[in-house]
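With one protein chain held back, the other chains of the complex are shown just where they sit.
What follows is chain A.
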Amino acid sequence: MGSIEGIMTGFQTAFSLEGIMFVMIGVLVGTFIGMLPGLGPISAIAVMIPITFGMDPSTGLIMMAGVYYGAVFGGSTSSILLNAPGISGTVATSFDGYPMAQQGKAGKALAIAAIASFTGGTVSVVLLMIMAPALASVAISFGPPAYFGLMLLGLTAIASLSEGSTTKALISAVVGFMAVTIGIDPQTGTQRFTFGNANLFEGIDFLVIALGLFAIAEVGKLIIARHDDSLSEKQNVGSLRITKEEFKDMRGPMSRQSFVGFFLGVLPGAGATIASFIGYIMEKKIAKKPEEFGKGSVKGLAAPETANNAATSGAFVPLLSLGIPGSGTTAVLLGAFLVLGVQPGPLLMVERPEIFWGIIASMYLGNIVLLVLNLPLIPYISKILNIPRPLLIALVIMFSMIGVYAISFSTFDLYMLVLFGVLGFLMRLFAFPAPPFILAFILGGMLEQSFRQSLSISNGNFMIFLESPISLTLIILSVLSFIFPLLKLRKKKA
């Protein structure tokens, strides 16, 4: 199938009645969950996965993509209204968004955020449409050694996912990798670390880990903070109108950060968080009045909002075309693909064009939905922030339970969920970041497979990884992209 035909199929899938409906559901639910303090895109995607069971894979994935960028947008809303970013990707949004809300201009801030998100999202989808197929057509000839290089490149994201100690991030990743070795080895049939328990033969389901380490662990934090009333103070949203002057101010940051954010999103590990910070800092540096930043500057709000949404679409490039996630969130999204029986990677575009192009096409729609549906509804949606904490806690636990039970139909997995919830909670307490764990868990299985396949081809000779120019390049890139953030970190400390 030619690519034009593929694109047509994709648009047909996305713009069918079903497609439109599920984009809307996804975006709305994503915004809802993303707004809840503590719950970010990872929890949102993980909680929604069971709903996609029995759905057509392309519809299900279109919805999940909607949940993803909906949640990123929802995070901005709580950053602006409450100064409580649900996720790290919207921390920079609160720098100028919250001051603006305090000045009684919450509505305006939300409108700026929505328009900036829309611009960043739309521009980057166009770039995604150009870049993903190009990358996929290069990657289609990759053998196991090159795949190993790719997975390795994906894993280097760990270095930049560490919030404090890199050692802790690496430990988190190694343990995540260990967790995926549990089960029957697909290549030799050897039972590994199952203790003879039949429930472990197929390994631990990724949803158990995602919901445990994120949703359930966040519940622990919510329980401790349930008396904290500062989060439920009511904000008057006010008018949503933006003046011509303000729109003029937004244009510069929006046009620059759409591109910067997109390319940072493509890189493994960079993602929305780094993109939003770089966007903010960059605009502050080139602004004529940098002193306005941090006090409710229009530019200071538009920049990170454009950048984080552009990065969100950018992250789909390696995910769709190479099958490697560059962040914890895209790792969970990859898990959602696998649950629906879809393997993202270079073959996706050829074998399942309706999915590949359907997701991309749906993102145009999703961005419009974000703007048109969410903006007028924001005052109502923000009511969700008034849900009493105790009730919210009980409901999040309930959703996680259903999610896991609906895939395994066994209470064993539910006990595992509690176990990983406790682990996730402890990791938070002791400052071990959880995203490297889930990233290594998702990539680990594929990494091991391509590693052993390569060595089987070469009869155990490690030179196979250095002989092919593609895998050699990828390995060198991995080493560089791993070391670079560390060096930068060291410089900052010194």
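Keep in mind that, in the parts below, contacts are C-beta pairs under 8 Å (C-beta built on N, C-alpha and C of every residue); 3 or more make two chains touch, one makes a residue touch a chain; residues count from 1.
FYI, contacts and distances are computed from a predicted model.
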Candidate names "Monovalent cation/H(+) antiporter subunit G", "Integral membrane protein", "Tripartite tricarboxylate transporter TctB family protein" or "Cytochrome BD oxidase subunit II"; UniProt protein name, chain not shown: "Tripartite tricarboxylate transporter TctB family protein"
Of A:181, A:197, A:343 or A:473, the one touching the omitted chain in the full complex: A:181
Residue, one of A:377, A:402 or A:466, that touches the chain absent here: A:402
Full-complex contact with the absent chain, from A:126, A:282, A:338 or A:393: A:393
Missing-partner contacts on chain A, residue numbers: 50-51, 53-54, 164-165, 167-168, 170-171, 174-175, 177-178, 181, 185, 187-190, 192-193, 219-220, 223-224, 226-227, 388-391, 393-395, 397-398, 401-402, 405-406, 409, 411, 414-415, 418, 422, 428-431, 448, 451-452, 455-456, 459-460
